[in-house]
Every structure is written in structure tokens, then in C-alpha cells.
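The block that comes next holds chain A.
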Amino acid sequence: MAESKKSKEPRGKVFINSELCKGCGFCIEFCPTNVLEFSNTFNSKGYHPPAAARPENCTGCDLCGIYCPDFAIFGILMKAVA
Partner candidate 1 sequence: MEPKNPVVDYLRMDRIPHIWCPGCGLGTVVNCFVRAIKTCDIPRDLISVVSGIGCTGRMAGYLKLDSFHTTHGRPIPFATGLKLANPKLKVIVCSGDGDLFSIGGNHFIHAARRNTDMTIICVNNFTYGMTGGQVTPTTPIEAIASTTPYGNTEEPFNLSHLAESAGAVYVARWTTFHVRQLIKSIKEAVQKSGFSFVEIISPCPTLYGRRNKLGDGLEMMRAFKEKSTVRNGADTREVGLDFKGGIVCGKFIDRERPTYLERYNERMTARLGASYKPYEGVL
Partner candidate 2 sequence: MKADPKGVMTGAHFLDGDHACCEGALAAGCRFVAGYPITPSTEVVERIAARFPAVGGMFIQMEDEIASSIAIQGAVWAGAKAMTVTSGPGFSLMMEHIGLAAMLETPCVFVNVQRGGPSTGLPTLPGQADMMQARWGSHGDYEVIAFCPNSPQECFDLTIEAFNMAEIYRVPVMLMLDECVGHMTEKVVIPEADAIEIAERRFTGAKPGEYLPYETNGNWVPPMVKAGDGHYFHMTGLTHDERGYPVMNAEAQEKCVHRIVNKIRENADAIVRLREAEIEDADVVVVSYGITSRVALKAISMAQAEGIKVGHMRLVTAWPFPENRIRRLADQGKAFVMPELNYGQMYLELERVVQGRTRSLLVPHGGGTVHDPEVIYRKIKEAVQ
Partner candidate 3 sequence: MSATEIKFSGFGGQGVILAGIIFGRAASIYDNKFATLTQSFGPEARGSACSAQLIVSEDQVLYPYVTRPQILMAMSQEAFNKFLPETTDDATVIIEEELVKATGLKPGMKLYGIPATRIAEELGRKMILNIVMVGFFTAVTGLVGYESAREAVKDSVPQGTEVMNLKAFDRGYQYGKELK
């Protein structure tokens, strides 16, 4: 597999349950590839949930999922999605 091709195809994907989010920002802060940012929208409790601003960077490492105290986000490897 060529290196160049790998960098184009995202290796992972994040899934976000906005309603569970309490906006702590852990996932955004500790994402090693800087995938996430606070979104502009509010959830029903008035928090800004994260959004995948740079989804192509996601490696599916799931650190966001491990850090998230509210079980509102997780990341998985693309091959697991397929």
C-alpha cells in the first residue's frame, strides 16, 4: 500500500452523540491529530458539542472516546466501520 494514498483516506472516524455532551472540551484538547472543534450549535442543555472539523485527520485512535466523561463521542478505525 502506497504511503501517499494512506494520507488521503482517513484511517478513522468519530461518532458524536451531541445530546450527551456537557461541553467539557476534553476530546478537542486531547485529540492527537486535531480533528475536533466546538460546533456552533447548542444541544438541548445549552452546551456546544464537538464537531469533526478535520475528519480527514482522524486515525480512529478513540482517545476522544476514552477521555469523554459523558460517553458522547468515540472514534473507530475505518476498517471497523466497513
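Criterion applied: all candidates are chains of the complex that A comes from, given by their letters.
The rule is short, and it goes like this: a residue touches a chain if its C-beta (ideal position, glycine included) is under 8 Å from a C-beta of that chain, and two chains touch if they have at least 3 such contacts; residues count from 1.
This is a predicted model, so every value here is computed, not measured.
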Neighbour of chain A by the touch rule, complex-wide, chosen among 1, 2 or 3: 1
Chain A - residues contacting candidate 1, complex: 15, 17, 20, 22-26, 29-30, 47, 62-63, 65-71, 74, 76, 80-81
